[in-house]
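A single protein chain has been removed from this complex, and every other one stays in its place.
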Amino acid sequence: MPLEGETVPAGVMTTQLDAALGWARKYSIFQYPFVTACCGMEFMSVAASHYDLDRFGAGFPRFSPRQADVLLVVGTVSHKIAPVLRRIYDQMAEPKWVVAFGVCTCTGGFYNNYATVQGIDTIIPVDLYIPGCPPRPETVIQGLTLLQEKIQKTGGGRR
Amino acid sequence: MNRSRKTYMLNMGPQHPSMHGVVRLVLELEGERIVDVDAEIGYLHRAFEKHAESETWNNVVPWTDRLNYVSPLINNVGYALAVEKLAGIEVPERGQYIRVIASEISRVTDHLTCIGATAMELGALTVFLYLIKGREYLYQLVDHLTGARITTSFTRVGGVKGDLPPDFAEKFRQVAKEVRLAVSESGRLLTRNRIFMDRLEGTGRISQADAIAYGITGPFLRSTGVAYDVRRSHPYAAYDRLDFEIPVGTTGDNYDRYLCRLAEIEQSLRLIEQCLEKIPDGRHSLEPKEIRYAFEIQDAGKLGDTALLAKYAAKVDRTLEGMSKDDQPGTRVPDRGITLPAKESTYANIEGLMNHFELVMWTWGVKIPPSEGYFAVEGGNGELGFHLVSDGSDGPYRVRCRPPCLFPMSAIKKLLVGGQIADVVPTFGSINMIAGELDR
Partner (left out) sequence: MSNLRGERRDVPAASNREALSHLRAEGYNMLVDLTCVDYLKEGRSPRFDVIYRLMRLDPALGKDLGRVEVHCAVDEAPVLRSVKDVWPAADWLEREIWDMFGVKFADRPGIKRLLLYEEFVGHPLRKDYPIAKRQPLIGPKSGDKADSPSFNILRPTVTGE
């Protein structure tokens, strides 16, 4: 694999390796649920038997950021908790992806006030936005499959 | 050995898997014994009260969904009742029964989530899955009733969003069967489970006098043996016509709180069943004051007399599909121009749209004379009160929500000090802290 900054043209080996890594990573998502608010209820529903995130290989929450590769930010992020979110993101090892779950994390939602961060993308980079207040389980599952596509494409983890 | 006693600090949270929400506990430990504890809250402060001040009376309802997001319907009902009390209006009988049904569905989801999450945090993931399965059926029922799974915004000032769907009773019977199954399965797994009992019995204990001094209400207070329940002490909606028991505990520990919640689920299901039997026919929201033919109002409107629009309900032909529903004989501008028209009318005819527009438009909507009032309902965690101040404009001057779970949280020192560090998790689970409500 070429190191960062190197300009080796992508050969057969590297692309094949990236594809294999992407395939492996997309079906074994270790998520870190950063659950703060209402969306957490819907996240519980998706994770439990009815919608069963495990079918997509994403059923295994790691509550240590160092072991997780997808950060699910579920629920409103206030200015008070923003530094914590940032720190958790910084603690995660590469490759890492961030999902903004629910409209509050996407844009601040209808909480346009002194206490609420207007979208977590003002603090950390976001790979996937799942809108909804809260998003219905079907939306979440669609979002997850989109994330898997993205992981497949950027399999080597270079963003 | 003469070693000086040393304590050390441990920080739990604000993001911790066994914390129901975002809260930070700073524990001072001596070995595994908790010497001191301090809680830091406010990580989900979303300025509910500030937002409410800049909204119209009806527009506050969506904000109340997100207070206690585990039981949104109770918040909706509590807020609507508080406003109605201030305005001096009362919802028709059928509407009151619908509100009871809605509240009790939410209470069941609240307790299921609380028990499920506590069990999961203690290692019993199976129970969590069983109970969330039960809750899922209830969410689907709520979806059927209100159109949304969690953020329901079901009540309006002067009524509810709509009537019960025609097959509601039948659907509820199936759901109740599933919920009872899930509860009894989990009960068999937990109630006499040695590990579960060891972790819960005797931990997080609080005395009756302390619980009262800390302002604790709801299942938490009832676990200490005080049968205080707002539904019984100050019956609202249709509760005085329904039969239910108030389960109480004896020792005030985590195990008692678990048992209380488990028993309350059954009581809530019973309440809904009674409601479905007793529910009278009629309107679910306030009656219109007077009905005029739409063309009369139209003509008057063309002449510039828009006041008529606010005063009268329009009677229109039942040609549009939305109008053929039984509960919608005409576009309504109900009592004192307070209740929003039904969604079907808003979307299906111009009068409904006009009426809706008038009520939601800034400075045009519901107006309540300057006054001040307090009303409380029994929320999932206890007395959920709303203190409202009106200055005569179309929105509240101040809305204060009394969050029931703030009070047990403020007693956290009393509950944890002297116990082991492992007691933090079950105690925290039984407080059932909901950050949205705690921090508002």
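Each chain carries a letter (A and B) given by its place in the written order, and its residues are counted from 1.
Just so it is clear, contacts are C-beta pairs under 8 Å (C-beta built on N, C-alpha and C of every residue); 3 or more make two chains touch, one makes a residue touch a chain.
Treat the numbers as computed from the prediction; the structure is a model and nothing was measured.
Enquirer: Touch as defined at the start, partner being the missing chain; which of B:79, B:172, B:196 or B:214 qualifies?
Expert: Of the listed residues, the one touching the omitted chain is B:214.
Enquirer: For the full complex, which residue in B:54, B:174 or B:250 touches the chain that was left out?
Expert: Per the contact definition at the top, the residue touching the missing chain is B:54.
Enquirer: With the missing chain put back, one of A:27, A:63 or A:114 would touch it. Which one?
Expert: If we include the chain that is not displayed, A:114 is the one touching it.
Enquirer: In the full complex, which residues of chain B touch the absent chain?
Expert: 41-42, 45, 47, 49-51, 53-56, 85, 208-210, 212-215, 222, 225-229, 232-236, 246, 248, 361-362, 373-376, 383, 385, 387, 389, 391, 397-398, 400, 402, 406-407, 409-411, 414, 439-440
Enquirer: Considering the entire assembly, which residues of chain A contact the chain that has been omitted?
Expert: 79-80, 82-83, 86, 108, 110, 112-115, 117-119, 122-123
Here, only the chains that are shown with their structure count from here on.
Enquirer: Approximately how many whole Å separate the CA-defined centres of chain A and chain B?
Expert: Their C-alpha centroids are separated by 31 Å.
Enquirer: Provide the residue numbers of chain B that touch chain A in the complex, in ascending order.
Expert: Spelled out, the residues of chain B in touch with chain A are 14-17, 21-22, 42-47, 50-51, 62, 65-66, 69-70, 113, 117, 128-129, 132-133, 135-136, 139, 149-151, 435-436.
Enquirer: Would you pull the chain A residues touching chain B in the complex into a rising list?
Expert: Residue list for chain A touching chain B: 34-38, 40-42, 44-45, 48-50, 61, 63, 75-76, 78, 80-81, 84, 88, 110-111, 113-116, 133-134, 136.
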